[in-house]
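Excluded from the complex is one protein chain; the other protein chains are retained at their positions.
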Amino acid sequence: MDNSNSRELLESTISGNSPLADIQNQTDTREIPLQRVGVKGLRYPVQVLDRADKTQNTTAEVSLFVNLPHHFKGTHMSRFIEIFHKHHKNLSMKHFLAMLEEIRVTLDAARAFGEMSFPFFMEKAAPVSGQKGMMVYDCTYEGSVSSENCRNAGREFFVSVAVPVTTVCPCSRAISEQGAHNQRGIVRVKIQCVAHNKCTSFFWIEDIIAIVEKSASSALYSLLKREDEKYVTEYAYNNPRFVEDLVREVYLGIVQFGLSKKEGFPWFSIEAENFESIHNHSAFACAEYRSLKG
Amino acid sequence: MDNSNSRELLESTISGNSPLADIQNQTDTREIPLQRVGVKGLRYPVQVLDRADKTQNTTAEVSLFVNLPHHFKGTHMSRFIEIFHKHHKNLSMKHFLAMLEEIRVTLDAARAFGEMSFPFFMEKAAPVSGQKGMMVYDCTYEGSVSSENCRNAGREFFVSVAVPVTTVCPCSRAISEQGAHNQRGIVRVKIQCVAHNKCTSFFWIEDIIAIVEKSASSALYSLLKREDEKYVTEYAYNNPRFVEDLVREVYLGIVQFGLSKKEGFPWFSIEAENFESIHNHSAFACAEYRSLKG
Amino acid sequence: MDNSNSRELLESTISGNSPLADIQNQTDTREIPLQRVGVKGLRYPVQVLDRADKTQNTTAEVSLFVNLPHHFKGTHMSRFIEIFHKHHKNLSMKHFLAMLEEIRVTLDAARAFGEMSFPFFMEKAAPVSGQKGMMVYDCTYEGSVSSENCRNAGREFFVSVAVPVTTVCPCSRAISEQGAHNQRGIVRVKIQCVAHNKCTSFFWIEDIIAIVEKSASSALYSLLKREDEKYVTEYAYNNPRFVEDLVREVYLGIVQFGLSKKEGFPWFSIEAENFESIHNHSAFACAEYRSLKG
Partner (left out) sequence: MDNSNSRELLESTISGNSPLADIQNQTDTREIPLQRVGVKGLRYPVQVLDRADKTQNTTAEVSLFVNLPHHFKGTHMSRFIEIFHKHHKNLSMKHFLAMLEEIRVTLDAARAFGEMSFPFFMEKAAPVSGQKGMMVYDCTYEGSVSSENCRNAGREFFVSVAVPVTTVCPCSRAISEQGAHNQRGIVRVKIQCVAHNKCTSFFWIEDIIAIVEKSASSALYSLLKREDEKYVTEYAYNNPRFVEDLVREVYLGIVQFGLSKKEGFPWFSIEAENFESIHNHSAFACAEYRSLKG
């Protein structure tokens, strides 16, 4: 569906003059504003920032929306793609918001929204042998921009990072003569770093990953040699964590990290899910932080 | 991880007396309450209500949580399963909330939350031949209960229904000499039917499905004979709908339906996604309704 | 697309001078037989056999196909649904093949194929406390039937069962002073139980599950109390298994089980995948067995 131009043609077809007018008139009677209208599930190669190499080539799934006032029948779907296509080789957090603002202005909307999910890769050295392999962390940008006339005007930006970890169960360890059940878990951190146009200092995705990995029983690695496996097993056994502990440790780490950057984050949330090795379901915990300053 | 009992043992192991006390004391210093702690991804056979046959056997994926005050180290994971197991053969909307209340009381929590996603099946007759096949609609219950001491005390309950439909693009139809692109789309309706303990009148999932299917270019069927396919093709061509139209038509239908039941729904949302037949991404629109009475 | 009837209509239309007449002629020239044509992704409530309760209500995703000789342009899609709809309340392994045979004959095909995937639920008692919860095992039927004129005529039937388990790494255990990494793994067993019309004796899905669970470091449970968790942790620690061991133990178990039923299975395969708790990828092993008698 390309409402953008087909409607212009419709107009000229139907009334012989200015685009969209007739169809727009038809919608007046329903009086229902739409919070979001746009495209979803668009897949693109993109470039994001990366501390080690400056930029990183990866692949993304993207959704782009604008709000639609009640008196407009539809939006211009093809223009989202046109604008995203121009920007896909430069999608730092900052440029992502600039891209959304261009969408908002081009589509003459009060607000524009965007989500972009992508695997973020980091080379990581094994803890003893130092051998290197790639780790992957699924990340998401979520942003919105609005015109000055909007209630709650301004820009908002959130970064989510999913960090896989090991967790050793403290109870299993305490009650068992030997061993302790442990498993892969995943911690999803979502941080608001722009609120009402006010931006917290810049931070790297790598910083968040480090906080989470330090809070778990152990970090994961793609490549572990003998001496590494021994180290990781023993380290994890000596650092048992409930899923609840994991959330709280990450919480404390993010608060502290936020305060080290100007004035702290206005909002963040943490979810931890353990793919229990003794059950066929997950153990889950989450917490949310909201700054009193906000 | 079974914190429920292992912690009791831990206690007696560690201090020789009352369960959990020492470990709970350790957590005091972090002072981080957790919004939700519990189990996720539990799969169970369940029974729900069904207008045609009274009950329907289906299968569900379930998440169950309680809040965890900052001074408790962990929750009792096995008790969620014990209670759900008792109730899985009777999970009407009403009993789902009763089950959550039992979890809340058993775990001595201020709030309990639950989500249950399941395919809901309906036998559906083809529009001309009348031949019958099964259609499936993915549904979700989301509920929460809280103690009287909670801020925003009371019960809340939401039902979501995903209804697949056909949409014919009005623009493509208008600008093309023949034909019009059309595709499968999916409409996700989420309705709050209990707010602050106040329940709107009972309704059937089947009612919501009917509203959505009437709002689309055409309903879908699992079984269509020659005469049905002709009917459906022509009916859809004569009822073109943008994804935006779809959301607005369903919106009007839900408002009207809500008003026909006592006093309307306090809140609902509608999302429509078209799996565009000419693109490799989706067109998307959504709207949200909130009663002024609420 | 309902080729079944629309093509009949096409025929009568074409007997005039329809624009599609040429297309029908074109198929003659392409001379390409299609191995499988039919419907995929059909979701239905079904009933299968169950040792504890005789029948089990569950939900399935189904694919149904026939072969299509080169001189036919298309198949009759709606008839697959008609026939499956008649049979969905009685889908034992035996009736599944009878249903396929009805499809084959109705569609006048040399061969018919079917796949049906469904969660299979079993109530399972915890090893010490005896408390009960439901476990789920994802199963698949795959069958084919053919006319007597076919090369390799006869019926074939395969059952697949996916059994989640715990595995404790023998190496991690051996090299570490304390603890051992362990994780959830999944073992997928696929057994041919009908070959060339010759059926091995009947067996229960429950039998296969028992063989796999016995071969792992430990079975999984949905409900474990304190004493169970201790038992499971220690039992697993004392039964470490590489992913390779797991496959071999299951292999031996299936061979032995097959021989206890008449004359053994003609073919089976075993895949094991460990969701490594110290890596973000899986360890994998597989083996395949083929009877020399076959």
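Here the chain labels run A, B and C in written order, and each chain numbers its own residues starting at 1.
Note that in this section contacts are C-beta pairs under 8 Å (C-beta built on N, C-alpha and C of every residue); 3 or more make two chains touch, one makes a residue touch a chain.
Since this is a predicted model, take the numbers as computed values, not measurements.
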Revision key, fill the gap. The one of C:Gln131, C:Gln192, C:Thr233 or C:Asn274 in touch with the missing chain is C:Asn274
**Study point:** Option from A:Glu31, A:Glu82 or A:Glu263 whose C-beta touches the chain left out
**Key:** A:Glu82
Check your understanding: Where the complex has a chain not shown, which of A:Asn57, A:Asn197 or A:Gln256 is the residue touching it?
Key -> A:Asn57
Review point. Of the listed residues B:Val66, B:Leu97 or B:Cys171, which contacts the missing chain in the full complex?
Key: B:Cys171
Point to revise | Of A:Leu224, A:Ile254 or A:Ile278, the residue in touch with the unshown chain | key: A:Leu224
Revision key, fill the gap. Contact with the hidden chain, among B:Ala60, B:Val232 or B:Ala272, goes to B:Val232
Practice item. Please give every residue of chain B in contact with the chain that is not shown. Key: 135-136, 164, 166, 168, 171-173, 175-184, 218, 220-222, 224, 226, 229-230, 232-234, 236-238, 275-281
Study note, to complete from the structure: Residues of chain A touching the missing chain are 1-2, 4-6, 8-9, 42-45, 56-59, 78, 81-82, 85, 88, 119, 121, 131-134, 136, 222-230
Practice item. Since one chain isn't shown, list which residues of chain C touch it in the complete complex. Key: 1-3, 6-7, 9-10, 13, 18-20, 23, 27, 30, 32-43, 63, 65, 68, 73-75, 77, 169-172, 174-175, 181, 242-245, 247-248, 251-252, 273-274, 276, 278, 280-288
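Everything that follows uses one rule, which is that only the chains that are shown with their structure count from here on.
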Exercise for review: Quick one: report the Å distance separating chain A from chain C, using the average Cα coordinate of each chain.
Suggested key: 37
Revision key, fill the gap. Taking each chain's mean CA coordinate, chain A and chain B are separated, in whole Å, by 24
**Study point:** Gap in Å, rounded to a whole number, between the CA centres of chain C and chain B
**Key:** 29
Revision key, fill the gap. Where chain C touches two or more other chains at once, the residues are 136, 222, 224, 226, 229-230
